[in-house]
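Missing here is one protein chain; the remaining ones are kept as they sit in the complex.
Moving on to chain A:
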Amino acid sequence: MYVDNQSNKSEVVKGNNSDYIATMADVPDNAPKLCPGTRSEKAGEAEACSGCPNQSVCASAPKGPDPAIREVKERLHSVKHKVIVLSGKGGVGKSTFTAHLAHGLAADPNRQIAVLDVDICGPSMPRILGVEGEQVHQSGSGWSPVYVDDNLSVMSVGFLLSSPDEAVIWRGPKKNGLIKQFLRDVDWGEVDYLVIDTPPGTSDEHLSVVQYLSESKVDGAVVVTTPQEVSLLDVRKEISFCRKVGLPIIGVVENMSGFICPKCKNESQIFPPTTGGGEKMASDMNVPFLGRLPLDPRIGKCCDEGKSYLTTVPDSPATHAFIQIIDKIVKHCQANEQKTETETGEMDCS
């Protein structure tokens, strides 16, 4: 049978924007479509609830926001700045950037830096920071992170696995549970910057991080992209996501911007900016552009070996670019700090 795709007889299938945005509410797997969310005031009593297998549990369960949000706020009280590294696209260098942002910040020995890896299915922080195979310990005050340096600590699901081949094959709710624990139970101590590395996309991990941090002040998100449109396409979605959930955007970083042949020094665009690259996208979307990082094979090599590129190859265009970008992020966070101080009249009222 020949089916004419363009025939007017058939109906176009298209959704509204709102169809694609989940509410922050908790809706279990087996709940009907119109479930108000298990934490809503109407849980167990809404129209949709009649016939739902969870009805009796929901009707009697405590209502209101997840108490973990409060607990996270209390735990992260000792953390001055929180920066989330995001990208809609995979493999653009989020983790590489996160690690080097942390290394760069930790270059100042007076600062205390922490890294949280919420990429549950593909944790790469342990390897990139050179602490693969380490373990986390539990103490009375919570989980203690792994220390890369005196002033640089990290927490990742990678430390909880028994071998590097072990796969974390988890659906959303289990991932969310672990993220909650990471945010609530890790004993970071006094920290100046907490940098959070995320997996690609706009799904469970992202919603959970934003939700659990909703009462803890987040400085903002750094959005990483590569220059080509296939990547920008997803990154625009990520920016829409940030807007939707009210996460401020510190700016966009364009990674893998040009490759310099080590032999003839000719620059090639391996990932060509066919639609103007990250800078144009940033200005189109009205967010700051923080800078470009060139593609240097030594960056990948340092990540493989768990070393900091910034100290391994200190005098390179990429290191200079890193330092400038990190500087802009620090400035943004400091400006935030001043703003809060004037707003609260230098008084800590919590």
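Observations, loosely collected:
Rule of thumb we're sticking to: a contact is a pair of C-beta atoms (placed from the backbone, for glycine too) under 8 Å apart; a residue touches a chain by one contact, two chains touch by 3 or more; residues count from 1.
Here, contacts and distances are computed from a predicted model.
Of the names listed as "Ubiquitin-fold modifier-conjugating enzyme 1", "Cytosolic Fe-S cluster assembly factor NUBP2 homolog", "GPN-loop GTPase" or "Ssz1 protein", the one that matches the UniProt record for the absent chain is "Cytosolic Fe-S cluster assembly factor NUBP2 homolog".
Check A:Ser40, A:Asn151, A:Gln228 or A:Ser308 against the missing chain and you find that the one touching it is A:Gln228.
In the complete complex, the hidden chain is touched by one of A:Trp143, A:Phe159 or A:Phe271, namely A:Phe271. Contact with the chain that does not appear here is found for just one residue of A:Pro67, A:Gly133 or A:Pro173, A:Pro173. Remark: the residues of chain A touching the chain excluded from display are 1, 3, 5-7, 9-17, 20-22, 27-29, 31, 88-92, 95, 120-122, 124, 127-128, 164-173, 175, 199-204, 206-207, 226, 228-231, 233-234, 236-241, 244-245, 259, 261-264, 266, 268-272, 274, 295, 297, 300-301, 303-304.
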